[in-house]
Structures are given as structure tokens and as C-alpha cells.
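Excluded from the complex is one protein chain; the other protein chains are retained at their positions.
What follows is chain A.
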Amino acid sequence: MAGAETSSVTIKVEFSGGLELLFSNQRSHTLTLPAAVPTDNATTVPVPSTIEATKPADITYLIHYLRDHLLQERAELFEENGTVRPGILVLINDTDWELEGEGDYVVKEGDEVVFISTLHGG
């Protein structure tokens, strides 16, 4: 059974450009995600043992997880249609996520993911 899986990945997540305001005004967070997650990105933790369809934790899952567990207010300013709202830049280990497969990138132990809003202030 897939649900018996206990392994996890620990990553660092950082918010800037004003996004930190939605996350308790804290820029840097360390998170531990289940290594295998439901394909529908449901973020109940621990992953219920009844879930059969799983995938490795990826950035799309991370976005859902952040929305459901860390976000303090105004979810629409962060997430839209299962991904980040247009105008939010994502960097994975300092590389533009557009070069890393965007939401499909599978997170690895020790990865650093940065979310930067471009929508604030000029």
C-alpha cells in the first residue's frame, strides 16, 4: 500500500517582493513534505493510507500545500487555477522555474524554492 510510505523531503521556501506579507510576514520557511503525494494534490498530512494514486512531491503540490497550510490571508493573491498567480516569479535553486519544468519539477531534499511577487510597488 502506497500510504505506508513514510519517507519525506525537507526543503527551504522563501517569499519576497511583498509575498511574505501573506505568510505571517516571514520570509524564510523550512518545510517537510511527504515524498509521495496524491495526484490530485490534496494536502492532508499525513497522506491518508487509502490514497492509491500518488506521484512524487512536485512544485504544483508545494503550491497547494503552501496555500492550504502556510498562507494566512488572501489566497487569490498567491494561487490561481492550481498554480501561482501570473506575476509571481518562481526560482528553484536560483534558477528560473521555466527552465526546470515549472510545476512538474520534483522536489529534492535540500532544494530552495523562492517565490517573488512582481506586482508590488514601483
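Things worth noting here:
The definition used in the following text is that contacts are C-beta pairs under 8 Å (C-beta built on N, C-alpha and C of every residue); 3 or more make two chains touch, one makes a residue touch a chain; residues count from 1.
In this text, contacts and distances are computed from a predicted model.
The chain that is not shown carries the UniProt protein name "Cytoplasmic tRNA 2-thiolation protein 1", picked from "Cytoplasmic tRNA 2-thiolation protein 1", "Chaperone protein dnaK", "BBSome complex member BBS1" or "Mediator of RNA polymerase II transcription subunit 27". Of the candidate positions A:Leu31, A:Val45, A:Ala75 or A:Leu89, contact with the hidden chain is made by A:Leu89.
Residues 16-18, 21, 85-87, 89, 91, 94-96, 98-101, 114, 116-122 of chain A touch the missing chain (whole complex, contact as defined above).
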